[in-house]
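The complex is shown incomplete by one protein chain, all other protein chains being positioned as in the whole.
So, subunit A:
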Amino acid sequence: MVRPILYRLADCPNSSLCRRLFLPPLLSPLLRDVPFVSSEFPTPSCAAFPLQFVRTDQQLSFSSSFRTGASYQPLGFPQESSLGGTKQPGVKSKKRDISAQFAPGASFPAQMADLMESEDFFHQAVTEERRPGDPSGAKDDVSRLSPAIGIDLGTSYSRVAVWHEGEIKLVPLDENNNTEIPSCVGLGGSPDDSPGENILIGWPAFQLLPQGRAIHRARRIVGRVDTDESLQLGARFWPFLVQLPGIGIRPVIALKKGDRWESVNAEEVLALQLHYLRRAAERFLGRDVSDAVLTSPAAFTRFQCGRLAAAAAAAGLRVRRIVAEPNAVGLLYAAQEKQRESARRKGTGRSEAAGGAGKSDRGKGTGAPGEQKESGRGKETEGPKSDEKESEDKEKNVLVFHLGSGYCSVGIVCIDDGVSQSRAIAGAAFGTDDFVNNLVARALTDPRTRAPAPDAPTDRKTLFWLWQTYREAMVQLSESEFVDLPEDPALGKTLSRAEFEESNEGLFRACVDMVTRCLADARLKPREVQEVHLLGGGVRINKLEVRKGREYDDELVKGAALEAAIAGGVPGVDTGLLLLQGINHPLGIKVEGDVFQPILSRNALIPTSRELIFTTIKDNQEQAIIQFYEGEQPVVEQNVFLGCLQVAPLPRARAGFPKIIVCLDVDAGDALRAHARVEMPPGDYEDPPGPLPEPLVVKLPSVDVGHGWCKEALRIKYGTSADVRLYETAPTGVRKKDA
């Protein structure tokens, strides 16, 4: 059984467990009355999510129920789990093996180019060759029977789960049946520059980190620019090459190949990881996998999500949904609560049918796919009043706090009878890595002058070693007030908890601020939050040794797998389960004076859309450039540029006359589309205003190099000549009053 991830305040009277996660002591004044409830996850009584694992001494192995039917193939992992070079045994797939296209020794980018080019081929292969290749699925409902997989491509660890044979299963990712592997990509093979090297993923790559022959934490880099302060601070301590010239470009990263640096980019690294994970899922399921639901930190911008989706596409995966971390946890929890509830009802002898609306739960594995699904919908019935009361009582507000190694995500979800509704979400681009960064930075600073210590080490290897030492020390601080550090001139003698907390005061404060903001956004008082769920991977990344058979943070990937099954209409999934997600950051456009005009607000539940009317700022303005941004800042420059629409030619008219109608539309899959059209209000025109530009629709983000240059370039080229402002519809009420 999976070890519980949530901590009960009662479980840790001396708050040692809380210390482990750092946060409860900080959050507890804020959430004074809230029990840090945990439930065992999953509970032994929870029939919906039995995990088919048996724990042996060193690793997890599968119980007898591990069968995948006719297409089952024994797991055959090559010795080095390589992507390139060697042929992978044990994969019974008639389609051409994509990895076979990698020529041994070909350079990284060239291999990626191959991978990208092979995309068309790949999708073709999946659709054309599945039928002969897959004995079990022959008809159109193949896609229905083969749900998307859930992937948690974490900053430090990756996991895959899938709805399979009526339950959520974690996918073994390497020859040791580890269900989580480090998010590392490395170049293996001979240390000299001779051909025959392999791309390594996971643990084998992890071993190469200290030598600079592997990349980790690509998710921290993806979609960010070299001016990013947090990257600037943290990248010094990475063992591979990171160059941040600070000019607004994508960070240059490279790994060691022989004695040279081979440059890669974060998307490529993510694509290689995703490809590996996809292949592991295919092995496990014995079928092709083409769709995935990914989790993302709440802080991820749409630009970053877009880069993630591009990496997935390069790995042959279509992204069905990107689920923000707190929502993934919320959905899984909602499902488990519902399961518990129905188990309880059965236990007390009450008929489940008494539930009424929304009780289309037909349990798992009871067969009859699709029938109740039809009857559950299509009728516009609402439960009788008594039902509403009941569901009201069951409603639970749950605060999810996830401090990973690269990102921190906070969310409040409302759990009610299988539905998880997002009430508020907040995220920040820091994680436990940054806590360590601060410790190392402090160690390298002369305490008196506050300048870098003169004898501070500068070489990559030593810095990485220092960083790892402090990371280890940070974990030990969970259990003791002081930690003795190894003897080294660059280190002090000990590290105390007080020092740790002092170095990271700002980050602690930011954690609390996020919770406060979520509570305010959700319009909830702390005591209205019934439960707090804490999870975080940062604290466990510390030991360098391979730790087999230990699982944490599985909820994220299980939630993603569950959402994949729900959104894919997989038979056997409780149709009463539903995830209602919101928008993570406000979306809007730039208006006159470099002001950000939000159109869709943070936490608006999706799908949603809203239109606002804008107009010209100059007489006879020839065109309008609608610039789309995402972010919280009133000054548009400080937000993330998503793309622009050129609305031209505008009809000749006085300033403030043409109506430029801009609509932002976010669908259930969180895809954002911008619509723009022009209307002329009726009136007497001296000159006929001329034809109107055709309505436009564009999917955002529409730029693939955000990087701040686009807004600068737009400013240089157009100045304010294509700006817009809000169209003034004088409130009728006000006019009445004046009259």
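One rule holds for everything that comes next: a residue touches a chain if its C-beta (ideal position, glycine included) is under 8 Å from a C-beta of that chain, and two chains touch if they have at least 3 such contacts; residues count from 1.
Here is the rule we go by: contacts and distances are computed from a predicted model.
Select, from "DnaJ heat shock family protein", "NEDD8-activating enzyme E1 regulatory subunit", "Geranylgeranyl transferase type-2 subunit beta" or "GTP-binding protein", the UniProt-recorded name of the complex's unshown chain.
Record says "DnaJ heat shock family protein".
In the complete assembly, which of A:267, A:325 or A:416 touches the absent chain?
The one listed residue touching the chain not shown is A:416.
Using the document's definition of touch, tell me which of A:453, A:498, A:520 or A:655 contacts the absent chain.
Checking each option in A:453, A:498, A:520 or A:655, the one touching the absent chain turns out to be A:520.
Can you tell me which of A:606, A:625, A:676 or A:722 touches the chain that was removed from the display?
Looking across A:606, A:625, A:676 or A:722, the contact with the absent chain belongs to A:606.
With the missing chain put back, one of A:410, A:567 or A:676 would touch it. Which one?
Answer from the full complex: A:567 touches the omitted chain.
Given the full complex, what residues of subunit A touch the hidden partner chain?
Residues of subunit A in touch with the missing chain: 141, 144, 357-358, 370, 374, 376-380, 382-383, 388, 391-392, 395, 414, 416-417, 419, 421, 516-517, 520-521, 563, 566-569, 575-576, 578-580, 604-611, 663, 665, 667-669, 673, 675, 697, 729, 731-734, 736-737.
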